[in-house]
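One protein chain omitted, others in place.
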Amino acid sequence: MTEYTFAYLDEQTKRMIRRAILKGLAIPGYQVPFASREMPMPYGWGTGGVQVSAAVLVPCDVLKVIDQGADDTTNAVSIRRFFEKTAGVAVTQDTQAATVIQTRHRIPEAALREGQVLVYQVPIPEPLRFLEPSEVETRKMHSLEDYGLMHVKLYEDISRHGAIATAYAYPVKVEGRYVMDPSPIPKFDNPKLDMAAIQLFGAGREQRIYALPPYTKVVSLDFDDFPFEASKPDHPCGLCGAQDSYLDELIVDDDGTRMFMCSDTDFCAKRREGGS
Amino acid sequence: MTALLRVENVTKHYGTRIGCAEVSFELYPGEVMGIVGESGSGKTTLLNCLAGQLPCDAGRVMFDTKTSGLRDVLAMSAPERRMLARTDWAFVQQHPRDGLRMNVSAGGNVGERLMAVGARHYGEIRQAATDWLARVEIEAGRIDDRPTTFSGGMQQRLQIARNLVTGPRLVFMDEPTGGLDVSVQARLLDLLRGLVREMGLSAIVVTHDLAVVRLLADRLMVMKDGHVVESGLTDQVLDDPQHGYTQLLVSSVLQV
Partner (left out) sequence: MISVQDVSKSFTLHTQGAAVISVLEGASFDVAPGCCVGLIGASGAGKSTLMRMLYGNYLTASGRIVIGDIDVAQAAPREIMALRRDTLGYVSQFLRVVPRVPTVDVVAEPLLRRGASEAEARERACALLARLNIPEALWALSPTTFSGGEQQRVNIARGFAAPYPALLLDEPTASLDPTNRNTVLAMIEEAKAEGAAIVGIFHDVAARDRVCDGVIDVTDFTPGGVQ
């Protein structure tokens, strides 16, 4: 334990990241640049989220880490162990019991409460990036609220596919001001962005942090005649029978038999324990 | 009738070199002003200054805004100017790829300005795009194709549709027919003349092509070394040029 500073990062770095987080909370949806550090894991494995988690963790925190909703995948397990080792914090798989939840590409099914912190891993924080390659130009567009281009993306979707085909990383407008990429969560999760917990977004490679304070108004962009829909596969969970949770599709045998099951493993397990 | 645009002493230096100096003129609704001069005479600098794309060193550019009357464009805040640029103004670039989004469909290109000013009904946006493609003589079937699959003339017409869809009152054009075949040029000129007339547009057209200004512009300014050396009715300046430089320019045109 003694060979590491608490939560791996040195105190000055954590201070710098906390400043960025506070600025992000003060300007919901605004991407705050920060001096991202090299972490002992490759980019794309959650370096941004890990730095944010490291900056917010305190010794009494209880940490939960999920990857696509699951607590038991490689990425989740290794990040959880990383903080067990470097911060010595308690860990859990129980959504309600956790005080800090780091997530990759999902929001837990169970409603989060005040006092909890949800930390997202973000690959590309700039929602305008795929249409406007210039960072100078996208920053100008944010500052001038020039967001016509965002709807062009949705327009292109409809003209090509007959519906808004964007299924994840679905752009939102925050408090009527900044357009924000909610990280590649399924659009099914978008309505949950309006929540009681603090939400922090960290992009390590892109060196950006942004945030949503509790109860921030978050609206998914859409057209009057093509309204936003939080869609999911039209099946119940094959394990717990839930009708209203986001599902993963699994091929379970060589004949291509498919099965749908909750992507949120904690949610599914609790239902099975309580239900049967 | 009040002037749509009143330019007063606009001056821009690049270090010690003059970009354009002490340019003043008025533009009234429905007028097309041509600016000619050789490369480096300051015409594009002037155009960019007027359109607020390049900061000037001195002068005022008063524009008759829909909402609050005559306002100095140069003194406006960046968001205000940006708003003006996507509502009352349009800017047609010489190279379509500077004025279009090449990775977005034709319909999306035309619809962008509408969406930027708040249009949120897909069906209506698409209808407007379809109508505008027809007006610039692009077949409706190409609405979902990207501009990369269009010819140069089509790209330029698409750029015009994209710019005019929000019904601007002032259009800045930088060599709009440059780089096009002569036959394509003619069609574009005809299209522009028709749109100017139907929409009551005012336009400022920078070109080095005297034949283009004769057919498109009502009035003409001749620039040399950053200064306006002569201005007047287009046919008068071309047929009875007063300044030595203009006489040289007019007499240098190759006859077909």
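In order of appearance the chains are A and B, and numbering begins at 1 in each one.
Methods note: contacts are C-beta pairs under 8 Å (C-beta built on N, C-alpha and C of every residue); 3 or more make two chains touch, one makes a residue touch a chain.
From a predicted model like this one, the values you see are computed outputs, not experimental measurements.
Asker: In the intact complex, which of the depicted chains does the undisplayed chain touch?
Answerer: B
Asker: For the chain left off this view, which of B:H13, B:R214 or B:H227 is in contact with it?
Answerer: Considering all chains, including the one not shown, the answer is B:R214.
Asker: Have a look at B:D72, B:D98, B:D131 or B:D235 and name the one touching the chain we're not showing.
Answerer: Looking across B:D72, B:D98, B:D131 or B:D235, the contact with the absent chain belongs to B:D235.
Asker: Counting contacts across the full complex, list the positions on chain B that touch the omitted chain.
Answerer: 28, 31, 182-183, 186-187, 189-190, 193, 197, 214-215, 218-219, 231-233, 235-236, 239-240, 242-245, 247-248, 251
One rule holds in what follows: only the chains that are shown with their structure count from here on.
Asker: Centre to centre, by mean C-alpha position, how many angstrom separate chain A and chain B?
Answerer: 45
Asker: Under the touch definition given earlier, write down the residues of chain A that touch chain B in their complex.
Answerer: So the residues of chain A in touch with chain B come to 131, 143-149, 151-152, 155-156, 158-160, 222-226.
Asker: Can you list the chain B residues touching chain A in their complex?
Answerer: Chain B reaches chain A through residues 78-79, 82, 86, 101, 103-105, 107-108, 111-117, 120-123, 125-126, 143-144.
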